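What follows is subunit A.
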Amino acid sequence: MIIPLQHILIFSLLLFATGLYGVLVRRNIIGILISIELMLNAANLNLIAFSKSTSLAPETGQIFAIFVIAIAATAAAVGLAIVLALYRVRKTVYTDEVNLLKW
Partner candidate 1 sequence: MGIIESLRYFVPELILLGGAFLVFGTDLFVRNKKTVGELSLLILIVAACFCQMPAQPLKLFYDMFHLDAFAHFFRYFALIAVTLTLLISYSYKPLKGPYEGEFYGLFLFMAFALILVAGANNLLMIFLSVEFVSMISYLLVGFLKKDARSKEAAIKYLLFGSVASAIMLYGMSLLYGASGSLALPAVGNALFFAPFKSLAHIAVLFFFVGLGFKISMAPFHMWAPDVYEGAPTPVTAFLTVAPKALGFAVFMRVLSVVFMPSRAHWSVLLTALSILTMTLGNITALSQNNIKRFLAYSSIAQAGYILMGMAVFSNLGRQGVLVYLLAYLFTNLGAFAVVTLIGEQTGSDDLAAYAGLSERSPVTAAFLTVFLLSLAGIPPLAGFIGKYYVFAAAIQGKFITLTVVAAVNSVVAAYYYFRIVRLMYLTSASGPALPPAPRPLAIALGLMFAGVLLLGLFPGLFLSLIWR
Partner candidate 2 sequence: MASHILSWIVFTPLLGAFAVLFVPQRSTHLIKWITLSTTIVVFGLACVALGFFQASQGGFQMIERALWIPQFNVQYLLGTDGISFPMVFLTAIISLLACLGSFGIKEREKEYFFLYLLLETGMMGTFVALDLFLFYVFWEVVLVPMYFLIGIWGGPRREYAAIKFFLYTLAGSLFMLLGILGVYFAASPHTFDMTQLVGMTRGLWFQKVVFLAFFLGFAIKVPIFPFHTWLPDAHVEAPTPISVILAGVLLKMGTYGFFRFSYPLFPDAAVWFQPAMAVLAILGIVYGGFVALAQTDFKKMVAYSSVSHMGFVLLGLAAMNANGFRGAMLQMFTHGTITGGLFLLVGVLYDRAHSRDLNGFGGLGAQMPAYAGILTFFSLASLGLPAMSGFVSEFLVLLGSYQYSKVVTGLSTLGIILAATYLLYMVQRVLLGKLNPKWAALTDINFKEVLTLAPLMVLILAIGVYPRIILDYMIPTLDALLKIVKG
């Protein structure tokens, strides 16, 4: 059976919104990073869906998706690295406690 494009788009939008929500409300930096993953994947979902529906260049979308996954991985890696370093000097991973820099 074939899932109509609209459904996928709506789903990805929801996914994106969820991620965004998470980014805004989570205090734990790790959580935020994961939420960002959600957002990226929402975009991926779009890309795949479109590559399936579109005629012009189906493969490019999928390739893009793969690249995005890779980038997401690096982002997560760098992020976690920095979080660790931060934890080492500040003993916290909560955003509302890292606010030396303001105003």
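Everything that follows uses one rule, which is that contacts are C-beta pairs under 8 Å (C-beta built on N, C-alpha and C of every residue); 3 or more make two chains touch, one makes a residue touch a chain; residues count from 1.
Candidates were picked such that all candidates are chains of the complex that A comes from, given by their letters.
No experiment lies behind these values; they were computed from the predicted model shown.
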Need the partner of subunit A in this complex, chosen from 1 or 2. Which is it?
1
For a test of understanding, state which residues of subunit A touch candidate 1 in their complex under the given definition.
16, 19-20, 23, 29, 32-33, 36, 39-40, 42-44, 46-47, 49-51, 53-57, 60-61, 63-64, 67-68, 71, 74-75, 78-79, 82-83, 85-86, 89-90, 95, 98-102
